[in-house]
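Of the protein chains in this complex, all but one are displayed in their positions.
Let's look at subunit A:
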Amino acid sequence: MARHRDVRNMDYEDEYDGYDDVYGHSVDEDFCISPSNRQFIYNRENSRESKLDHSDDIQEADEVDELTDTERAQLNSCIDEVTNVLGTEIIPRNELVDVILKHKFNVEKVINSVLEDKKDEKKSGTTTRDKASFFKTPTVVEPAPSTTTKLVSVVKGFNLPQSDTLPAHLPIRNGSGSQSPSSGRGQSPTSGRETPLPGGNESETEPRAGRRETKVDPEAQYKTERGNGKEHLYMVVIGHVDAGKSTLMGRLLCELGQVNKKTMHKYAQESRKLGKQSFMYAWVLDETGEERDRGITMDIGRYLFQTKTKEVTLLDAPGHKDFIPNMISGAAQADVGLLVVDATRGEFETGFDLGGQTREHALLVRSLGVNQLAVVINKLDTVSWSKTRFDEIVQKLKIFLKQAGFKDNDVSFVPCSGLTGQNLVAPPTENELLEWYKGPCLLEVIDKFRTPPRPVAKPLRFSVNDVFKGTGSGMCVDGRVETGLANVGDKILICPSKERATVKSIIVDESSKNVVFAGDQATITLAGIDIQSLSVGNILCDPQNPIPVSSKFEARIVVFNTKVPITKGYPVVLHHQSLVEPAVVSKLVSQLNKNTGEVVKRHPRVVLKNSSAIVEISVSKPIALEEYSSCKELGRIMLRVAGVTIAAGLITKILAVN
């Protein structure tokens, strides 16, 4: 009982001093983890409050160190006097302390020096603003503190506007002390102002900082992470079934040394056993037993290879009509396309004329936002490298591709033979081809593709392509970052189910990363979510900037060459990124002139083939989508009926469901 009474009578003031000490240390510890973790720690601690804490914690460590009790008392009274004269706003407390120490507690001198500083400050302050606005990007929030120096700069920039909040609790904390003032923090007030680092506009961007959790400039982060590496390009390989897409790519990978000889030998042996020796290269990409048995690609095959200036992720799309949904989900992730056509007599024609996939694929990738295309005229060896045949095909395709909306100089044609490996990675050796072909080989063509700009500064949008259970806990989602970026530890929102989750880890090309940017294909492990609330076609987004969710929208569609006209109430299959949903054309708003986009007729009865129209589409359940004007990647749709693509469209308006 005696002890209990003791507790009651305990002097709390004394105890708190001790606690204060501990508190100071624990914050300190966060900064002292190994340098490689520094960025990570910073990201977690990056809210405004936490930063404030750090700065004054470290600050007090500085000042306390060499002060005796009397000096401290002097300091406090000095501060009081100065603030009485100048008001609290004029200079941050910590700087004031520095100045006071410099002038040995002489109040007058301190005031003079502060006022002088203030003038300087005003000048440099304006420049700071200019610079700051220069660094700003729309949704950007602040600079990447990936290194120690940057970290300091953030603290520095903080000094100017924060004075008013500090004095209240500074004196109480005096009990702790561990660092000396000479610890390289460049604490003098002037130095903080003379070098106006981007951090200077901290206060300006504050409101936005609240909106977005990452206090990191995405552009800058993108540059530091990816600036010096090779550019990353996603290339989808398309074409009619049996045009030789997989074989061509398999051979290309072999020639590049991506596939080792032993494996290749194994493929050669096994394919011979099955009597399908010509498929040996295709097996590099068609890995599952079923695909090999049937000799067709069924799902997207992936492979990473390097060219001189680029890192290319190859997406080998299935050519068969029934697997076009798979092809769409692959092409939706691609930046550029490689259209493979079979030069064999009759084969090109079946692939190209009505019902063939050459046309449909080309139209599809164009509508999905691929605007650079290389056309590979494959199997030219079967027509003994005939120039007339090559020209004939080029001629036909040129006209068609132009109609499809590809610019002439964004399309290049390469004669090749996938099976014999002619003109893939090295200039051709066949005399018949050398006679007339002087152009680049396939690899050079791929190398010449331009990487599209990556909208990293926009809010995060990640389209889910696949959901599976990862090793260990958590759900893995596979897909593409359409815009923005995601860091490990970020909170994200899953739409349309509106569930929240945390990014646990990120894997890009089989290596673990801390951050992914727009354009990347990544596997993200999510924590705090169950499989029920995730499905293919979901969009992961920034909780502060969620993607709209609706089951009804207005779209501007371009109708392809269909057999059946589109009327009101026409059931279609809607493809949006990886999402496949049944939908109904619920209203025909207006028919447009295909070239000028003018309204030709309002409320048409029917939309016929090869025309353009604005229609209203209702989906059976709400989906996550964006208007084309705000996000190109997520504003595109595809309408298919009975295994044929009938229209492609852009979302113009998202309608509220009543």
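The working rule: contacts are C-beta pairs under 8 Å (C-beta built on N, C-alpha and C of every residue); 3 or more make two chains touch, one makes a residue touch a chain; residues count from 1.
We adopt the following convention: contacts and distances are computed from a predicted model.
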Among "Protein pelota homolog", "DNA primase large subunit", "Small ribosomal subunit protein mS26" or "Elongation factor 1 alpha-like protein", the omitted chain is listed in UniProt as "Protein pelota homolog"
In the complete assembly, which of A:256, A:558 or A:584 touches the absent chain? A:584
Among A:536, A:558, A:600 or A:650, which one is in touch with the chain left out? A:536
Looking at the whole complex, which of A:257, A:405, A:528 or A:643 touches the chain that is not displayed? A:643
Where A:466, A:499, A:554 or A:616 are the choices, the one touching the absent chain is A:466
Which listed residue, A:231, A:410, A:478 or A:554, touches the chain dropped from view? A:478
Which residues does subunit A use to touch the chain missing from this display? 287-288, 290, 294, 298-299, 302, 320, 322-323, 325, 465-469, 478, 531, 534-536, 563-565, 567-571, 573, 580, 582, 584, 586, 601-606, 608-609, 640-644
